[in-house]
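First the structure, in the form of structure tokens, and then the observations on it.
The complex is shown incomplete by one protein chain, all other protein chains being positioned as in the whole.
So that you can tell them apart, the chains are marked A, B and C in the order they are listed, and the count of residues begins at 1 in each.
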Amino acid sequence: MVITLQPFADIDAVRRALVARGLWVSLVRSAQGAPSHFVVDPGSSPAEPSELARIEGVASVGAAPSPHPRVDAQGPVVDVRGLAVGGARPVFLCGPCGVESEDQLQRIAAVVASAGAHFLRGGAFKPRTSPYAFQGHGSEALRWLRRTADRHGLRVVTEVLAEGDVPLVAEHADLMQVGSRNMQNFALLKAVGRAGRPVLLKRAMSATVAEWLLAGEYLLVHGAPGVVFCERGIRSFDPSTRNLLDLGAVALLSQVHRVPVVVDPSHATGRRELVGPLSKAALAAGAAGVMIECHDDPGGALSDGPQALLPQQLRDVLASLGGTV
Amino acid sequence: MVITLQPFADIDAVRRALVARGLWVSLVRSAQGAPSHFVVDPGSSPAEPSELARIEGVASVGAAPSPHPRVDAQGPVVDVRGLAVGGARPVFLCGPCGVESEDQLQRIAAVVASAGAHFLRGGAFKPRTSPYAFQGHGSEALRWLRRTADRHGLRVVTEVLAEGDVPLVAEHADLMQVGSRNMQNFALLKAVGRAGRPVLLKRAMSATVAEWLLAGEYLLVHGAPGVVFCERGIRSFDPSTRNLLDLGAVALLSQVHRVPVVVDPSHATGRRELVGPLSKAALAAGAAGVMIECHDDPGGALSDGPQALLPQQLRDVLASLGGTV
Amino acid sequence: MVITLQPFADIDAVRRALVARGLWVSLVRSAQGAPSHFVVDPGSSPAEPSELARIEGVASVGAAPSPHPRVDAQGPVVDVRGLAVGGARPVFLCGPCGVESEDQLQRIAAVVASAGAHFLRGGAFKPRTSPYAFQGHGSEALRWLRRTADRHGLRVVTEVLAEGDVPLVAEHADLMQVGSRNMQNFALLKAVGRAGRPVLLKRAMSATVAEWLLAGEYLLVHGAPGVVFCERGIRSFDPSTRNLLDLGAVALLSQVHRVPVVVDPSHATGRRELVGPLSKAALAAGAAGVMIECHDDPGGALSDGPQALLPQQLRDVLASLGGTV
Partner (left out) sequence: MVITLQPFADIDAVRRALVARGLWVSLVRSAQGAPSHFVVDPGSSPAEPSELARIEGVASVGAAPSPHPRVDAQGPVVDVRGLAVGGARPVFLCGPCGVESEDQLQRIAAVVASAGAHFLRGGAFKPRTSPYAFQGHGSEALRWLRRTADRHGLRVVTEVLAEGDVPLVAEHADLMQVGSRNMQNFALLKAVGRAGRPVLLKRAMSATVAEWLLAGEYLLVHGAPGVVFCERGIRSFDPSTRNLLDLGAVALLSQVHRVPVVVDPSHATGRRELVGPLSKAALAAGAAGVMIECHDDPGGALSDGPQALLPQQLRDVLASLGGTV
């Protein structure tokens, strides 16, 4: 935003009025005769140009249009098969990291449902850093997810990795997940958008909030009925947690951009003992829900076992969040 | 930590047992005949070496001693002039960014005290990125702080920037603040430690948790009776908030290292509208309290006005945190 | 790597021997009777386990196998249609950011060829942060690229964004580019690997060197005949350059991992005046070549005009790098 001053404006008075509204501004003076301006930093509180234009001494206010009109128009609630994500009650998406067998899924889904969760999560297609790691059971796992979720009255959220898999995943999932590594895989975003399902869009490792919102815009432009954002920790220099949970971004999405955002404290920290406190913190910051990994035998999990909660731990965490039925 | 296996151990069974305890491990095989090991990643859940040594198939467990024994021994509560920081009730440290005049301080202290805060904050010596910016009113401001705090039943927390100022600041402050830019100014840490006052130690812009704890160790080794850590946001690639609030580190300090940590959401985000939600989130993550900037005329503040709460906003935030008297 | 000590080893003598070889080590002591170890930090100089095992006082040396055996086996040179990338002479890949018309391409290719470059670069499919930005001319642009390159004796390097486009891009390109945003788009990596063409693999915004090498492993496992790595700057907190060029990673890939790596100083800095000095620096650090954007009318470019060199600037830079025919 650029705020242009009147020729003989009291520059300090205008600055006071802008700062008082929570704006970080820099003064830019023009050569003789020409008007001076305040440039507003992007990290400022939101402000209405028309309201700023009424400040004494301000000649005009220039603003760029929002680069993501459809995200702005979406609103804070996304309906996923009758459930309001972003509504009055927090939403819980729980399950194993990867779907390992129908049996495993059955046991865990029972826990997840009884703990009060709304979604069964689990990876049918797994994005793995190494080509030699377990890549998921694919389409078979999708069927297991659907059957198991239905049996327990849960919704299905699962990741889609490849454009070619979009129709199959759309058929089985209630909420299609786009993972961190694909947040700017624009070909996938377009294909997922066209599938016409609500999408859970994870933030890339080092995406800015602006880039994340634009990825959401891709989905909406191409047909997605709703986008739920998911913060799962960003890349960090500190090995003491697996990633770095950015609840400031969560508060920003929730309070300022007014879009639903859920938090994945399991991937964000990789530390089981921090999942409870950070889930609470996420909801306090404005998250619409939390996505938590759990397993009945974490030691035997094919991926991410160290961060999975045990059944009783999951029950305790969800209970503490007000999630029991 | 290094976990050495017995010659014919069932490697997968040991791995399962370790992962089940929340440990991220990598297998390291030795050449023929020699034992193999699991190396434990620093981002793992805490574990007792003696307990791991009892796992079937484990020959021995090697661990480095803690590099910060005095921090470990301190405990989760620091007494500051009779107030338990890290105790059952959250602590609030509020006031202007910089001390601008005794009058200003009087007006703001009245608000701070009536809102239920415990400390009056305010910079007498200001660390400023530019040599041309307001550098603080120095020793005079220290006297104003002391007098005003006493009048309102508040404690004083204020930053010390120079070794030479340590005695003067120690004389006026109940809690001496070491700022982000000085977290590894070891000469200052030693001098502040020797002053014998409790210290509020802000995290440096990109310090790891390990480095931060070691800075605390410097203070304790040199005589500080207690260290309260303060997370104020780290450097980020995203201009949409001033810094990036790392509540994962807060949870880690609070839940795993068991030291008191307060959060400064004002500097962490630079956005007034996020101070409330992130204060709640901080307490939920385990923070012992929050440090919040406020001003009765933020537009006229000599520094950081855009992030300062107005009096009524401060009252509302503290009330929502359960802080009213 | 874990270095296990003999029962009565002189620990300091072993440490000296390890440090003398450029290893950063931490001592890990076991409980009574059990052996102690040195754990070697990943940022250490390379060392042969068998050689370390001969140090007096060392009982055994454990090492994890390389996670990317095919990358290790590839060697420092990749042949692209008869040109050795990673050979004795640096390779230059130049052209516009996006292919805008066949005419534009003709004019620029003439400059690129006469300046001594080996490849014509240009985006037919453009990954754009906003869904509303120019997305490339697609298959038509591929045909223009091929025809124009052939006319000027140049090879074609161009990005593939979607699995579905892989056959078409493979038909027209000599070197298929996988962009930063797709470095961990594993579905795309598999499809591109299967196309059987050499690949230029750009580093993701905040990928570690280990992750980047594993992405290369995906390509090789799935059939790529060779992978050329490309550093194009990583995400940074400093707005004074567009990204942050990591020539340490280039030196590491080139000197230690012995794989060919080219550098894209245009995207790395976004600043035309830095392209020359950083191209020289890249070659000095061990890069196999540089990828430089140029345009005969940067002001009219549909993307990234500010960073494009003008024709004469390109000639001067390549001449200074020893690239004229």
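By definition in this document, contacts are C-beta pairs under 8 Å (C-beta built on N, C-alpha and C of every residue); 3 or more make two chains touch, one makes a residue touch a chain.
Worth saying up front: this structure is predicted, and the values here are computed from it rather than measured.
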Given B:Trp24, B:Trp144 or B:Tyr218, the one touching the chain that is not displayed: B:Tyr218
Among C:Ala20, C:Ala73 or C:Ala88, residue touching the chain not depicted: C:Ala20
Hidden partner chain, touching residue among B:Ala204, B:Val228, B:Val259 or B:Leu318: B:Ala204
Residues from chain B at the interface with the omitted partner, ascending: 67, 127-132, 161-165, 181-182, 184-188, 204-207, 211, 214, 217-218, 221-222, 235
Chain A residues that touch the omitted chain in the full complex: 1-2, 4, 26-31, 33-37, 39, 49-50, 53, 59-65, 235-237, 239
Chain C, residues in touch with the chain not shown (by the definition above): 15-20, 22-24, 41-46, 206, 208-210, 233, 237-242, 244-249, 251-252, 254-256, 268-274, 277-278, 280-286, 297-301, 305-307
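By definition in this document, only the chains that are shown with their structure count from here on.
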Chain A and chain C: spacing of chain centres that average the CA atoms, whole Å: 30
Chain B residues counted as touching two or more neighbouring chains: 237, 239
